[in-house]
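Moving on to subunit A:
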Amino acid sequence: METNLCVAGFGGQGVMTLGKFLAEATCDSTDKNVTFFPSYGAEQRGGTANCFVVISDEMVGAPLGDVMDDLIVMNEPSLDRFIGTLKEGGTLFVNSSIVKGEITRKDAKVVSAPVTELALELGNAKVLNVIMLGIYIGYTEVVSLEVVWGTIEHKLGKKPKLLPLNKEAFEKGLAIGRSQR
Partner candidate 1 sequence: MEKVYSRTTGIREDMVNGFCPGCMHSTIIKLIGEVLDEMDIMDKAVGVLGIGCCGLHMEYMTYDNTTAPHGRACAVATGIKRANPDSLVYTYQGDGDFASIGLGESVSAANRGENITVIFVNNGIYGMTGGQMAPTTLFGMKASTAPKGRIAEEHGYPMHMCEILNQLTAPAYLERTSCNTPANVMKTKKAIRKAFENQLNGKGFSMVEIISNCPTNWGVEPLDSLTFIEEKMLPEYPLGVIRDK
Partner candidate 2 sequence: MARVFMKGCEAIAEAAVRAGCRFFAGYPITPQNEIPEYFARRMPEVGGIFVQGESEVASINMVYGAGSTGTRSMTSSSSCGISLKSEGISYCASARIPMVFANISRGGPGVGSIHPAQQDYLQATKASGNGGFEMLVFAPSTVQEAIDMTYNAFEYAQRDRNPVLILCDGVIGTMMEPVKLPEMKTDEEVAAFKEGNKEWACIGHGKDVKRSWIEPGHWRGQEDANIEAAAMYETWDKDVQVEEYLVEDAQIVIAAYGISARVAKSAIDILRKEGIKVGLIRPITVHPFPYHSFEKLDYSRVKAILDVEMSIPAQLIYDVKLGVNNRCPIETCLRSGGQIMSRDAVLDAVRKLNEK
């Protein structure tokens, strides 16, 4: 089994962190092979950021696959750029607060939620990526939610004040993800 995921959005939406949390959680708590490959350099500064996560029982070949099983898009340009890489019948996770355009791929399973607004409702626009990670885990269960939450907790260790907010965000996402399954 191999899962290829691409996460894409504006710089500042925390797409790298989302990908890294997921990959790191997989590393820490499973025997699976996992890679995280970020876009970097000027490309990042151009306002868009994207990263690739591959989780596999076998050795991971390319850390950047040709075809994505899952695609998370946080903004319109990312949708346009990466929708073509989604496999036939793959799953598309969209931030519907920002992505307003029609999704032309009728074969794709679409999981959508207005994560920017939801984050603002929680009082901090920055947690949109944690909500989205929750949605992704709730929907796919590619790694167990305890493991992912454990990693977030560990990463936020230095800023314990942020834990309750992030926990709320993560759980909100989980619920949405599960409900759309």
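Regarding candidate selection, all candidates are chains of the complex that A comes from, given by their letters.
Everything that follows uses one rule, which is that a contact is a pair of C-beta atoms (placed from the backbone, for glycine too) under 8 Å apart; a residue touches a chain by one contact, two chains touch by 3 or more; residues count from 1.
These numbers come from a predicted model, not from an experiment.
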Among 1 or 2, all from the same complex, single out the one that touches subunit A.
-> 2
How about subunit A: which of its residues touch candidate 2 in the complex?
-> 20, 23-24, 27-28, 33-38, 40-42, 58-67
